[in-house]
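All protein chains but one are shown in place.
Order as written gives the chain letters A and B; numbering starts at 1 within each chain.
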Amino acid sequence: MTAPPAPLCLRCCTSAGCLASGAAELRQALQRAVSCLELVDRIEIRGVGCLGPCSQGALLAVDPDGALFAGVRAEDATGLIAALVRRWELEAIDGQRRPLAWTPGRGERLDTSRPFFARQRRVVLENCGLIDPERIEAAIERGAYDQLRRAVQELTPMQVVETIYRSGLRGRGGAGYPTGLKWSTVAKMPGDHKVVVCNADEGDPGAFMDRSVLEGDPHRVLEGMAIAAFAVGASRGFIYIRAEYTLAIENLRGAIEQAQRHRLLGQRLFDSSFEFTVELRVGAGAYVCGEETALIHSIEGKRGTPRPRPPYPAEQGVGGLPTLINNVETFANVVPILREGSDWYAAIGTTSSKGTKVFSLTGNVRWGGLLEVPMGTSLATIVQEMGGGAPEGSTIKAVQTGGPSGGCVPASELNTAVDYASLQELGTIMGSGGMVVMDHSTNMVALAAFFMEFCRDESCGKCVPCRAGTVQLHGLLQKHLAGDATAADLAQLEALCHMVKDTSLCGLGQSAPKPVLSTLRFFREEYVALLKPVAARATEAAP
Amino acid sequence: MSSPSVSTTGSINGKLRLATVWLAGCSGCHMSFLDLDEWLIELADCMDMVFSPVASDSKEYPQDVDLCLVEGGVANSDNLALILQVRARTRLLVSFGDCALSANVPGMRNMLGGAEPVLRRGYLELADDSGVMPHAPGIVPELLPQVLPLHEVVPVDFYLPGCPPSAARIRAFLEPLLRGEAPLMEGAEMIRFG
Partner (left out) sequence: MSVSTLTIDGQAVAMAVGATLLEAAREVGIAIPTLCHLEGLSPVAACRLCLVEIEGSGKLQPACITPVLEGMVVRTDSPTLRDYRRTVIELLFTEGNHVCAVCVANGHCELQDRAVEVGMDHSRLPYRFPDRAVDLSHQRFGLDHNRCILCTRCVRVCDEVEGAHVWDVAWRGEHCRIIAGLDQPWGAVDACTDCGKCVMVCPTGALFPKGDTVEEKHEDPSQLVALLRARQARQGAPP
């Protein structure tokens, strides 16, 4: 007697990156093929979140083999289903399990033992790419809302705060403020009405960590927010998300609705007095609205401009109420910490930076995409080993972290461990996790000018140094690129960088000069090489 | 800024060689200079005016000028050629008045975004029926796209703001220079614009 054929599941990446490579068409084609052949009961076509190496899309995983295919196209669908059927037929004859012998027409089968996959430690992304983000049942099967139930039914708010505090989790939005400390501050604020806000206004060029989490596992974030709300005594939640994230918004909308229907969000949760509702606020695409006070203004329907702190949002946030603001990835860390305990979490990472970090690896690298590694992993491991280094014929020059608020790490410093302190020492920041690899052909002054133009465009215009200073800085950088700058201009560029950094009102302006200062630190010779030779000026000035 | 010292090299009689230059300005700064009245006579005792639209006949900017007050922004090709020559032949260059400092009123044409729209506005749009664009190569200097402050074109040693700088301010600026000292440029009396 032969064993019944193993149930098959084809996991189609439906994240934005693969969608751009035709993932939606592939999924449709697979579904069509499966229904034509009346295999709907035996082959599940499942849309899932990000499968990792986005640069190789469209990606498709086949279970139970765990095989991962890259560059799969809609026209490959029938071939794959046919191969699966043929395998069943063969297995039916001798009862022997066989590996899947199939490769997509123009794509390839990926070796999942390669470092890109093997060196990951998936905590935040543990469900991402496995579950169907559109079905709450899939998340519940994987334990979603268990920790919220446990917190509400078995723990006190103080115990939850304690657990997060002792885990050593720090804010994943960029600044790295201790999450437990923030929670305990909001928890201690008097009043019955408090607010929890999830900052999903991810805006750094090349960053898509938060988008991927929201697209692939929205309940993870909702549950994290609800646990936070229980811990700090809040009953209202907002997710502030940028309008460009259409799929994440769609998945979140669906997730909130389903969670409410399952009575996992709303009033009298788990037969307790705890209530928590979540509203989506879609931002109109202003980078500055990632700054927490600007974000709060935007939620309130006001112009998205920052205001000086104090008062911090913990004291006066949305509508003047004590408000807890955390980033998507921070909230996504809450469930595993509660489930596995703070000691477990604190054992991952380094002394000052606990846990894992999700990065989006892009640029001049062979294997770009979404990955999660323990804090303290070296940049070399991420970029060279996992990312496979620069493409054939080029070498890595620098890695940019932290987007327009960060800086460049030169190739010579790639052995630096990724943690808050080490990156800060190098004049950059952890940031939210965007990591852009640049090869030897990159003009670092042009790169600095690119980021300065970004900040110039994104400045809200409230404070003078950021509004007018970024324009002058961009002008000075362009003057360098045009070969019109003198040594005096370079000195002025540097002085103005410090002025804008030291005097701007919010983080946008304060960090806008960082890409310039960082490239000046490691690649000053590129600026100097652009300066107008002194002799040329003398000739021009001659009568 | 370091304080450049004033020495009298280049002069044959031990006097400072002074020049004044008029670029794109209304000549108000020069009128204000003339408002120094009898102090001009004292000034003449220790300075030779070697080039000036109001106090000298020479047409060619001379070599070895010690001090030059430049009124006006750099607006056309003649201004540009002259200021480069002035810079090369002058020890201490003074940006004299708001037009030299900031382009000021002549600079208001910069908002139109180039020479052509300025000429079009002035000679066609605001003209009566007989509007003609001026064009006389070699006779009428070409307008630069923008009127620029002096220090955006050449290095400048001193800045003397005002529209115009009053005679008192000019005197307070020149007196220390005659003693070989740098003038103290601070306070509303010395540096207020306008």
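The rule we apply is simple: contacts are C-beta pairs under 8 Å (C-beta built on N, C-alpha and C of every residue); 3 or more make two chains touch, one makes a residue touch a chain.
Everything quoted here is computed from the prediction, not taken from an experiment.
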**Asked** Which residue from B:Glu42, B:Asp64, B:Glu152 or B:Glu181 sits in contact with the chain not drawn here?
**Response** B:Glu152
**Message:** Looking at the full complex, which residue from B:Ile41, B:Ile139 or B:Ala188 touches the chain that isn't shown here?
**Reply:** B:Ala188
**Message:** Can you say which of A:Val318, A:Leu361 or A:Leu505 touches the chain missing from this structure?
**Reply:** A:Leu505
**Request:** Could you tell me which of B:Val105, B:Leu119, B:Ala167 or B:Ala182 touches the chain that is not displayed?
**Result:** B:Val105
**Asked** Which one, A:Gln56, A:Ser405, A:Thr470 or A:Ser518, makes contact with the chain that was left out?
**Response** A:Thr470
**Fill in**
Interface residues of chain A toward the undisplayed chain are 286, 288, 303, 307-308, 456-465, 467-472, 475, 492, 495-496, 499, 502-505
**Message:** Counting contacts across the full complex, list the positions on chain B that touch the omitted chain.
**Reply:** 95, 98, 101-105, 107-108, 110-113, 146, 149, 151-152, 156, 159-161, 163, 185-188, 190-194
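The rule we apply is simple: only the chains that are shown with their structure count from here on.
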**Prompt:** At what distance in angstrom does the C-alpha mean of chain B lie from that of chain A?
**Reply:** 57
